[in-house]
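Sharing a structure with you now.
One protein chain is absent from this view; the other protein chains keep their places.
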Amino acid sequence: MTDPILFKDIDEPGLRTLEVYRRRGGYDMVSKALAMTRDELVHDLEISGLRGRGGAGFSMGKKASFLPKTTMDKYLVCNADESEPGTFKDRELMTKLPHMLIEGIIIAAHAAGANRAFIYIRGEYQEVADILDAALVEARDAGYLDNLPLVVHRGAGAYICGEETGLLDSLEGKRGNPRLKPPFPANQGLYQGPTLINNVETLMTVPHIVRMGGESYAKIGAANSTGTKVVSVSGNVQRPGNYEIELGIASRELIYGLAGGPPEGREILFWFPGGSSSPVLTKDELDVPYDFDSMAKAGSMIGSGAIIIVDDSNSVVDVALKLASFYRHESCGKCTPCREGTNWTVKVLERIQSGLGTPMDLDIMASVQDRIIGNCLCVLGDSMAMPIGSMIEKFRPQFEEYMESRREVAA
Amino acid sequence: MPRPFHRDITFSIDGREVTAPENTILVDAAKYGDVEIPVFCYEPKLGQPVGACRMCLVEIEGIPKLQTACSTPVKDGMVVHTLTDRVKEAQNAVVEFLLINHPLDCPVCDKGGECPLQDISFGWGAGVSRFIEPKRHFEKPLSLSPLVAIDRERCILCYRCVRFSQEVAEDYQLVFEERGAHTYVSTFNGHPYVAPFSGNIIELCPVGALTSKPYRFRARPWDIEQAGSVCTLCPSQCNVSFTVRDDRVLRVLARDHKEVDDGWLCDKGRFAYQAIHADERITRPMIRDGGELREVSWDRALDEAAAALGRARGKVAAVVGGQTSNEEGHLLSHLVRDVLGSSDVESRVAGAPSAELRVALDHPDLQATVPDIEFAHAVLVIDAEPVDDMPIIDLRIRKGVRRNHVKLGVATSRPSSLDPNASAVARFAPGAGEAFLAALNAALGGGGVLSELAEAAGTTEQAVRDVAALFDATDLVILYGERLLSGPRADQTARALLNVAGKSFERGRDGAGLMEIPAGTNSRGLREVGCVSDRSPAEIAEAAAGGDLTALYLLHTDPLVDLAGEWEPALDRATTVIAHSMFLTPGIAEHATIVFPAESWAEREGTVTHPDGRLQRLRAGIGRPGDVRACWQTLAELSKRLGADISILTGSMATAQMAEHVPIYAGITHDELGGQGVRWQERDAASAYPGDVDFGPFGLEAPPVRPRPSGSELQFATFRSIWGGPEVAASPALQFLRSRPRVLLSPADAQRLELFDGLAATVAPDGREAVEATVHVRDAVPEGSAFLESDVAGVVGTAGIRKAEAAVVV
Partner (left out) sequence: MSIEVRRYEHGSRVPGWDEAADLSKDPAQVPDPATTPVPEDLRAEIEAHMANYPDHRSAAIPALAAVQRRYGWCTPEGIEQAACVMRLTPAYLVAVATFYDMLETRPVARHTIYVCTNISCSLRGADELLAAFKDAGDEQEFNIRGFECLGACDIAPMASVNGVYVGPVTRDEVPEVIAALRQGREVLPDKHLVKRPVADPNAQT
C-alpha cells in the first residue's frame, strides 16, 4: 500500500488555514507550475495518466489540451456538485483541504490558459462553501489569485448540475439542463467561451503531480488507472467513510479490509462499485480489481469512486425503487426517454411493491431501460437504466419471489 | 456580417446519394433526398436546436451512438441511416415514451387532423403501448391568456413555446416550471401570457396543448381551406394564410416568407380577423339623408357620388389611408386628377420632404431590405418603435442582435422595448429628430457644433457619440420612422438624414442602407403610384374648412381618427364627403355624405408595396359579404360615370392599368408576383427610376428652438400602439388589448405633479382638447417628457398634466 497522497495527515489541526497549509509546503507548486509553459504542464499532466475523478474518467491532461490557444476569455470550472448517491469524498477533501483545491485550480487554470475560475459547489454543502469562502479570502489576501478571479458559486439542489453542461447552464443562471454536444465545453462552454471542467479530487491531485512529476505519478496505481483514488464506502458496512487507495487493489480488500464489510451475520447481496449509477455487482464479483478498466470489464464502472454495499437484509425491489425514484426526481425533463422512462419505471416498481406486479412487468421494465440507454443528451437516464437493468438481469428470481410474496400480502 | 454561404456536398442517406449545401442540418438536408426525419422540438425559426425530444435519432456511420439529426450539420461523405432496426427501435421508443402520459383525447382535441404527434405516432410509432399505469389527469383546458388555452395533459415538453417567448419574442414570460416529469409550461405567479407575438406559440405547438381560444372547436382540418394572402394591418405586410370555412375566416396562420416575416405574426394580424365578420361592418352603400346615413342601392350611391363629384370638379381632395392598395391609389388618383381636374390626392400623414429629396431617400442604391437587418454589422433605429409601428421588424432586429451579434442603436424620444438589446441608446426630446440628426451629423464630422446641437435635441453629447460609434460598421442599416420626416421641417430633416446616411455606407452597397418604417401599411406603394400632393393633410383640411375644397374623398381613412390637424371644421364645411370604410368610425358616422362599404383585407385583390420595395399580391380568401363590392370596381365605375371609361373589368386588369402608369412597376402582373412577391428594385423596370439625384451632403440650417415647457407642463408626444385601429376595436377577442389613453411619465415628474401609477390624469396638450388618461410611471421615461397613447401618433409639443378631477385610484 502506497502512502496516501491527498489524505496525508489530513486531520492535522488548522490545516484549513493558509498558515498551516503553507507550513506543509502548500502553494509551493504554484510557482513551479507557473514557471512551466502551458504545453509543458499539459504534457506532464498527460503522462501522469490522471483520469478525471468525477465519474467519466477522461484524461485530465488531454482535456486541458483541447482548449484552444486563442486570446479570448477562457474559464476553469471546478465541479464540486458532488451529488452522486454514495459519494462524499469531495466534501471531505474540501472541508479539510480547501487551500489544496485552490492551489490545484491555479495550476490547472494555467494548464488550460484560463483567466477566470469558478467553483460550483452544491447548495447543500453550505458549511463547506463557507470554509472555501474563508480560504478564498486568505488566498486572495496572500496574492495567489491576483491573476485569476475565483468565485465560489453555490448551487441550490439539483443532481443534474453535476453533469458538466448542466452545471454550465446553472452557473450561467439558468435551469440546469444539459446541453447538446457538440459543441463541447472545451470549445464553447461557460458564456460560450472555452472551458475546462474538472472534479475537485482531480484538481487537488494536480499540485501533487507537479511536485512528483507526471512520470513518477504514473508509477502509482494500475496500468491505465494511475494514482490513488479516494473511495467513499457506505451502506451496510461497519466502517463507512472515505479511503484513499491505490487504484487496482482488490475490491474485497477495500470493502472488507478497510470498511469492515457488512455487519456481523450479514452477507453482501449486491454492491454498487461507482455510485448509484453503476451497474451492480454481486458477492461473487468482490475480487475485481478496483480500477477503471477492470471494473469496465466486469460490466460496471468506478464512476465517482463510491461503493455502496447492500446486504441480504434488504430486498432488491426496495433498493430499485429508491434508486428509480431518485433519478425520476432528478431528471431535468429535457429528453423524452429519461423524463418518461424514469417516471414509468417508478410507477411499475410502485405497482410491484403494492402487490400488483407480474413477471411480464420485468420484461417491460427491462425493455424500458434498454430504450433509455444511449438515447438521451446526457447520461442521467442511463444512470438509472444501467443499474436497474443489471438488477433485473442478476436478480430476476428475487424480483419474482418478491412479487409473489407481495401478491399474497395484497390479497 | 456577410450572409452564410455554403458549398454543395454529397452525402448518403438510406443508400441514396444526395446533394445538399454543406452544414445544412441533417433534418433539412434529408429532404433534398426526399427522406423525412420526424421531429418535434426542431424548428429552425427558433434558433439553435435543443435536441430535447429525441425523435430525430439517426445512425451515422463512424459514430457509435445514435445522433440527433436536428443538431447535426451535414458533411461531405457522411453516411446516414434512418431505416435501420436500431433507428426504428429508437423512434418507437420515443413515440411510446411521449404517449405514456399523453391523454390520447384526439376525438375532442382541436389539433386532431393537423397534429404532428398524430402523424408521427402513425408514421414512426409501434402502434401499441405497453404502459398500463394510470395516466396523469389534470384540469383542462386552462387559460394561459385571454387568447390561448393550455392543456397540460397533452404537452410533450418540446420547448417550442418557451423558446419562442425567450429567444424570439424575448418577452420571457413563458417558462418551464419544476423539473423532470413534473415540468410544465407556465407564467410567473398566474400572470397571463400577454405579449405582442404570443399567438405564435399556438402555431408552434406540435400537439393540442396550446390552442387558440377564438378558433377552438370552430372547424376540423377537413372542413377548411387555406387561402394565402398578405396582412395589410401594418407595414410589415406579413404573408398570411387565412383558414376559411363556409366563406368565413376562422383563423390566420403565418405563411413563412424569410424576406418579409420569417414566419411570425403579431397578435393583431393573427386575431383581428374577427373584425372581418363583425356585426358593425358596413355591408351596403349608404347616403346621408336628413342627417342620417341610410342604406341605398349601389346604383343610387354611385349616381349620387358621381353627381356630387362632378359638381365639385376642381375642388376635390382625396385623403388616402395606409391600407389602400396600389391599384386603388392609382385609380383614385386618376379619378381626382385626370377626371375631376383637382390635384390633391394625399396618402402621407403630415408634411413630407420634397419630391427631389424623396427620390434620394427611396433610391434603390440606398435601400436596405428586411434580411439586411439580420445580417448587418449594425442597425440604427431612429424615431420609431418597431413593435408598435411595424411589429415583425422588432423580431427581426432581435434575431440579428441575438444570433448574428448585430450592434443595435436606438435613438428615440420614447423609451423603446429594444433598449435592453441596444449597445447605444439616445433619447432626444419629442419632435427634436432634426436636431438629433444634425448632432449626429456633427459627431460624424459633418460640421456643426456637437454640444450645441445635442443640447438643441435635448440629448447628451455622449449619447450622440455612442450612436455615432455604430457608423464604424461596414454594413449599417438605418431604420427611420416616417414621422421623423414629417411636419413643416421635413426637408431639413431629410437632408440631415441623407448626410448621416452618406457617412455610413457607400451607395449601392448590398447589405446596408436606409429603410423607412412608414406610418401606413402601403405608404411606400401609395407614394410610388402618385398619391402625393403639394399640400399636407393639415393644409388640405384648412383649405376644406375655408371652402376652397368642397368634396372630400376618404379612401380607407377617417381623418378624425387617423390624422392630426383640424379636421372637424373641414368635414363640417365640405358639401360632399365620400368614404370607403369597413366601419362607421366617428368622422365617417358624423360627416360622410356617401359611404361605400369597403372590403376587408381577406377579400381584396391587388398589390401592396413593402417598405423595402417588395410588391406583394393580395388575394381574396373569401367572398365579399353582403353588398360589398371591390373598391377598384367602384373607383373605375365612378370614372366611367364621370365620362372617363377606363374599361377595368377584373382585379388583374386594375393591376395592369396601375403598372402601365407607374414606370418603375412597368409590366408587373399577378403571375409575376406569385406567392412571394418581387422587389421592384430587382426588376429591369427599376431603370426608370429618376437619375441625376442629389444625395448631398447638404449644408444644414440650425434646427429650430424647441418649445420649453413651463410650470406643470412637460414636453409631449403622442404614440400609437400596436393595438390601435378599428380592426382591433371590432375584434371581440382583442378587446382586452384595445388601445386606451395612457400617459407615460418619469418618476420625478410624477412625484412633482403628485401623480402616481394607475391614477387618472388630465393631459392638456398645448392648443388641443384635453384628454383623460391613466398614468403609467416608468423609470425609463426621461424627466421632462410625457407620452400619450392615442390613435393619432406624432402629435408633438408641450402639455399640461394634472390629476383628473374625481380621480380614482385603479
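To keep things simple, chains are lettered A and B as they appear, and every chain counts its residues starting from 1.
One rule holds in what follows: a residue touches a chain if its C-beta (ideal position, glycine included) is under 8 Å from a C-beta of that chain, and two chains touch if they have at least 3 such contacts.
These numbers were taken from a predicted model, which means no experiment stands behind them.
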**Q.** Touch with the omitted chain, as defined above, among A:Val137, A:Val151 or A:Ala223
**A.** A:Val151
Q: Specify the residue from the set A:Arg122, A:His208, A:Arg371 or A:Arg406 that touches the hidden chain.
A: A:Arg122
Q) Pick from B:Lys31, B:His182 or B:His661: which residue touches the chain that isn't shown? A) B:His182
**Q.** Touching the absent chain when the full complex is considered, from A:Lys32, A:Lys69 or A:Lys174
**A.** A:Lys174
Q) Taking the full complex into account, what residues of chain B touch the chain not shown? A) 133-139, 142-146, 150, 152, 171-179, 181-182, 184, 186-195, 420, 736, 746-747, 750, 757, 777-780
Q) For chain A, which residues reach the chain that was dropped from this view? A) 1, 3-4, 7-11, 73, 82-88, 90-92, 95-96, 116, 122-127, 131, 151, 153-159, 170-176, 191, 232, 234-236, 239-244, 258-259, 272, 276, 306, 308, 310-311, 314, 319, 322-323, 326, 329-330, 332, 343, 347
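Going forward, only the chains that are shown with their structure count from here on.
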Q | In the complex, chain B residues that touch chain A | A | 49-55, 57, 65-66, 68, 71, 89-90, 93-94, 96-98, 100-101, 130-131, 133, 156-157, 159, 176, 178-183
(Q) Under the stated contact criterion, what part of chain A meets chain B in this complex? (A) 158, 175, 180, 328-337, 339-344, 347-348, 351, 364, 367, 371-372, 374-377
